[in-house]
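Here the complex is missing one protein chain, while the rest keep their positions.
Just so it is clear, A, B and C label the chains in written order, and each chain counts residues from 1 on its own.
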Amino acid sequence: MYNIALFGAGRIGKVHSVNISEHKETRLYSVIDPYLEGATKLAEKHGAKVQTTEEALADPNIHGVLIASATDTHADLVEQAARAGKAIFCEKPVHLDIKRVRQCLEIVKEHDVPLFVGFNRRYDPQFRRLQERMEAGSIGKPESLMIISRDPSAPPSEYIKVSGGLFRDMTIHDFDMARFIMGEDPVSIFAQGSNLVDAGIGAAGDIDTAFVVMKFPSGSMATISNSRRSGYGYDQRIEVHGETGVLTAKNILEDTVEQWGENGCVAAKPEFFFLERYSTAYKAEWDHFVDVLAGRAVPECGGYDGEQALYLADKALESLNSGQEIQL
Amino acid sequence: MYNIALFGAGRIGKVHSVNISEHKETRLYSVIDPYLEGATKLAEKHGAKVQTTEEALADPNIHGVLIASATDTHADLVEQAARAGKAIFCEKPVHLDIKRVRQCLEIVKEHDVPLFVGFNRRYDPQFRRLQERMEAGSIGKPESLMIISRDPSAPPSEYIKVSGGLFRDMTIHDFDMARFIMGEDPVSIFAQGSNLVDAGIGAAGDIDTAFVVMKFPSGSMATISNSRRSGYGYDQRIEVHGETGVLTAKNILEDTVEQWGENGCVAAKPEFFFLERYSTAYKAEWDHFVDVLAGRAVPECGGYDGEQALYLADKALESLNSGQEIQL
Amino acid sequence: MYNIALFGAGRIGKVHSVNISEHKETRLYSVIDPYLEGATKLAEKHGAKVQTTEEALADPNIHGVLIASATDTHADLVEQAARAGKAIFCEKPVHLDIKRVRQCLEIVKEHDVPLFVGFNRRYDPQFRRLQERMEAGSIGKPESLMIISRDPSAPPSEYIKVSGGLFRDMTIHDFDMARFIMGEDPVSIFAQGSNLVDAGIGAAGDIDTAFVVMKFPSGSMATISNSRRSGYGYDQRIEVHGETGVLTAKNILEDTVEQWGENGCVAAKPEFFFLERYSTAYKAEWDHFVDVLAGRAVPECGGYDGEQALYLADKALESLNSGQEIQL
Partner (left out) sequence: MYNIALFGAGRIGKVHSVNISEHKETRLYSVIDPYLEGATKLAEKHGAKVQTTEEALADPNIHGVLIASATDTHADLVEQAARAGKAIFCEKPVHLDIKRVRQCLEIVKEHDVPLFVGFNRRYDPQFRRLQERMEAGSIGKPESLMIISRDPSAPPSEYIKVSGGLFRDMTIHDFDMARFIMGEDPVSIFAQGSNLVDAGIGAAGDIDTAFVVMKFPSGSMATISNSRRSGYGYDQRIEVHGETGVLTAKNILEDTVEQWGENGCVAAKPEFFFLERYSTAYKAEWDHFVDVLAGRAVPECGGYDGEQALYLADKALESLNSGQEIQL
């Protein structure tokens, strides 16, 4: 049984706390959060302790840490955990500043601890099956990839201000997905975007709607279509076109009930948001991290992946600002 | 070029008139209808004559007749046309009284003219492909068949009174379809029905909603689900389950446009009614009849098929009235 | 925290054991099974005891029992548990002999304990949503109901021999579903069936393919289509047609990935069998039973429902054997 210290008792921390507790090889050992009331409540629910960062990292009973705290604390915690010799599960992103990410990864490397970066979508059963079937050759070599990724509705502009912007906050998942599906790093990137959804987002200096085009060494290409608001739930689809056909992962609808009547054939909307759509993925990525803890696997998605996704986000922004395609 | 005399200038006669005119081997030669104004208008549109029944059947230029007149005139016209040596395309049913049908078929046999009975649905590309794939063995031997057949909305009760009732008027198509798909005649039939859609239909002594169950010599079974009103267009679906899977023919929707929004994912309704859904089938059955005219084929769907479908309708009614399964 | 004694450590007992353990208000207290090894293993997994029937029913710590043992033990255990004053969750059927069911229900009534009969499909989110929307009037009054219920593949004929036959073993769920959706008891029933899937089933005196037609007091009707083998997974669909349209609950597919290529557009099969399709339903029915335990609800699906579903199964068999529609 591996003891896990959870940093962050917020929304995503809660999701992880359940998966940690329910996994037969892991126990939620402690919760660390500057907001003590939240930490206490979550700890109590799972029979865990409340600790400070220092206590947790000094505690020899702890085998691994899950970092789901505020974004700007990730890199510091990763470094401290690395120095303490703990296995690390870090929510994306490691940091919003790529230089800081690289420093941090150096420290991790030095201390030779496993680091898993939580790009949860790689563990979505739909996308995984698509990726596996593509890799198994069912459509031949991939030629063009389309990632459609739209949130149900826009976050408050306060969130936008600390988010790092659309590319670093939202598209970063899609950059990682493109790398995951295509199995190679892109050689060029172009981005175009607009502020259409919410004027507050524009006032915060960000865009809310974007198209990105990337090209890969093999000549294959990918496009990402983003919006902060769909109006019909969480739109998470992938199409990959290859030599002999296309593989497409469609949305999961809320239910399979249809009503046919005067106004047409009405089916349910896609599942609402990431907590619903990716609940299975959160469990599966934890399964993988337990394999890492147990020495049965090395992180499938590690520091380099976190760095690359952020790098693409930075370059997308550079392209958006310059109107030029950026060579990578 | 075969000259065709068309009996009946009503709704279905008009459909056939276009197909006759547009076919490169047939010409609409004359239109016969007691309602002279309708006959004249339709004839003019296609550069055809108006004739009386006697003139048409005596006219040596006419190779074939298409009988799309009032139901109670079909059998008389079939007999007269047979005696005149014309090839006959007769809209279903030959007659609502099965004894009259049998007499009529005797006359046809005596004069050895080809008779095609217009069960148009056999020529629907969806149902035909389903039947062909089943026959080709794609699901092994058929085991159970489900026919779903619902009209968009109920006809006036005046129509009901002369229709012969639900089974002879509407289900007759489904009886023929069951025979077409299963390739054998049933050995038993059970029917249950209700008057739910329109009280006027009940007042006219008829039902508007029904389920029928038939068993075939091989042990396979079929069910028919009928209603005079769907509320969402013409519902025409078939499922045939076999040893290794199911073949299903779904409705054709009015268009492929979907709207996803707050209220769900809305697709179009099925095509409205038989004129829309079976327009291709009407053309294809005419193609077949031209093959018959040209001696390239014998009627795929002839007098025996017309008789059997009516026989099943009669026996369904007997079952409905007696609460017993009827052995055939 | 309610302590639960689980009778039966087989496949379905295991499903329930997890739901009991994971529910925050219940604890798996003991496992009872004549096959001690199985009981021990399951008990250990959940930190529960192994008990005999007598021990369990005499144990004042136990609040409720879940009966998932062999079918022929259900009625005896229900009676004993009733006498011991325990709240009872009984897997369907209470007994295969309706007289025995009625006796048993008398005892339950006498001792005034809550009895929930586990018709799990009522808790399937798809069917429940369909039922709720129908009840909310979204399609007006229901007129015809179609239940399609096909297993992926036939069970061994050894199982068939003790199963009570297709109607009592498999269709019983569909009888309950028809009552659940239509909200009334049928007034007549007709059944037709065949042995097509496996000759061993026929040798065991049973059928494996069936159609059932029922009529309700309102004049509405229902049909059930059953097969012991689909060839494509578990086929569990419902269509209910009403005054203004249809509500239909479609299968849940294994994933949302499609491949389009030379051979068409290929989507996944329906989920394999009841453990997959109804995993959510098993959890939800347990939630309901906990509400019963806590006095927050009375059993939505009780002894009368168990009795009625079995009664319909018996009458379906009577109809099959007599070729007559049976009045109820």
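The rule we apply is simple: a contact is a pair of C-beta atoms (placed from the backbone, for glycine too) under 8 Å apart; a residue touches a chain by one contact, two chains touch by 3 or more.
This one's a predicted model, so the numbers in the text were calculated from it and none came from an experiment.
J.: For the chain that does not appear here, which of the shown chains does it touch in the whole complex?
T.: Spelled out, the missing chain touches these shown chains: A, B, C.
J.: Looking at B:249, B:293, B:310 or B:326, which residue reaches the missing chain?
T.: In the full complex, the listed residue that touches the missing chain is B:249.
J.: Give the residue, chosen from C:268, C:281 or C:320, that touches the chain omitted from the document.
T.: Only one listed residue reaches the unshown chain, and that is C:268.
J.: Out of B:3, B:126, B:209 or B:308, which is the one that touches the chain we can't see?
T.: Counting the whole complex, the residue in contact with the absent chain is B:126.
J.: List every residue of subunit C that touches the chain not included in the displayed model.
T.: Those residues of subunit C that touch the unshown chain are 230-232, 253, 260-270.
J.: So which bits of subunit A touch the chain we can't see?
T.: Touch with the absent chain occurs at residues 139, 141, 143-144, 146, 148, 150, 188, 190, 192-197, 209-211, 213, 215, 219-221, 223, 225, 227, 230-232, 235, 241-246, 323-325, 327.
J.: Even though one chain is hidden, which residues of subunit B still touch it in the full complex?
T.: Contact residues on subunit B toward the absent chain are 22, 125-126, 129-130, 133, 138-139, 244-252, 255-262.
What we mean here is this: only the chains that are shown with their structure count from here on.
J.: So what shape is it, when you link every pair of chains that touch: line, ring, star, complete or other?
T.: Topology of the interface graph: complete, with all chain pairs in contact.
J.: If I average the Cα coordinates per chain and compare with the overall Cα mean, which chain comes out closest?
T.: Here the chain at the core of the arrangement is C.
J.: Distance from the CA centroid of subunit A to that of subunit C, rounded to the nearest Å?
T.: 40
J.: Determine the centre-to-centre distance between subunit A and subunit B, using the mean Cα coordinates as centres, and give it in whole Å.
T.: Measuring from centre to centre gives 58 Å for this pair.
J.: Which positions in subunit A are in touch with at least two other chains?
T.: As it turns out, subunit A has residues touching two or more other chains at 260-262.
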